[in-house]
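Sharing a structure, written as structure tokens. Questions coming.
Here the complex is missing a single protein chain, while all its other protein chains stay put.
Up next, chain A:
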């Protein structure tokens, strides 16, 4: 059992007591509650502890001795009610103050306590005893207080009474007491001015406003979530398509590579017999062009050649078969991240492998433009350095370009499905 008394109540009792010129007594008002502590630990299943807590909120001093009992110690219930009035139900104990006596319940106190227990119907009525000791020369006075619960067994009667915040508050936290404020004045002021701060439910208004902001934010977040969800789905779909297209591209590359190999082999044998038949080579160029076209993945950063294709260099550094130059022209520009003509690789367009249809599109469009431009302006002069080699190669073999243009380009390269035939191709 634990007991506590608020500091102001304690000082009020002391004040009343110390100022009386004889013994002094009164009643303690407050509440008793039971606290149950459930503790769960790894070593044992939850154990619960019960703690009886007595809290003293207030006190009712008696104006004089023997005010509610007679010489024999018999309690007069009428007088008791007159003293307590409507606070009778809040009584949790009573107290007595006597100077220079022992800290032990006296004969009459025990008699009265028994009767009060029965009359007030409180089985665990407590008794607070104050004793005041002064030294002989009145230089030191000590106020001692002991809280008894006499209705318990003889050896368990004293309870420690704690006064919250009476101590070293720099080391302990300042405890807020749970003592309700019973002051009438306070209650009336709060009632009068409370409407400015509290709404009809007794909740502080600011709290409600904050809650509203919070719920608005929550709604927005919910909406954004929905949008994100949708866009994610779209992106997922597009990614699927890209993946499919890539697979097709690689498939076709493999097929053309195989064909090329066969062709190369047959070409080699033909070359040995007909060495300056350029038409053949020319005629072979379109397929090689296309092959080249097929071979060139529209990559931005990393160029991924199909492994079994003949390694045709982008830029004809070595004397290679004729298809090399035109292939150079039609090769897409190596895309650098953040290149001016392109949007920054945002939503998944920046992947090396999975460069999406957009870049393809652009590539295609670029190529289209190139090709168209090439036809119209033979010596197109591009400023960008990326086109240096291409320009030079274009000059070298315009005829090839023409023929390339005239041939049908694989429609699959251009997702829009159009097979462009640049104007002017014959």
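The rule is short, and it goes like this: a contact is a pair of C-beta atoms (placed from the backbone, for glycine too) under 8 Å apart; a residue touches a chain by one contact, two chains touch by 3 or more; residues count from 1.
Everything below uses one rule, namely that contacts and distances are computed from a predicted model.
Visitor: For the complex's missing chain, which UniProt name, "BRISC and BRCA1-A complex member 2", "DNA-directed RNA polymerases I and III subunit RPAC2", "DNA 5'-3' helicase" or "AP complex subunit sigma"?
Guide: Its UniProt record gives the name "BRISC and BRCA1-A complex member 2".
Visitor: Among A:11, A:106 or A:230, which one is in touch with the chain left out?
Guide: Final answer for the missing-chain contact: A:106.
Visitor: Which of these touches the unseen chain: A:82, A:141, A:175 or A:233?
Guide: Going through A:82, A:141, A:175 or A:233 one by one, A:141 is the residue touching the chain not shown.
Visitor: Can you list, in ascending order, the chain A residues touching the missing chain?
Guide: The missing chain touches chain A at positions 18, 21-23, 64-66, 71-74, 98-102, 104-111, 134, 138, 141, 154.
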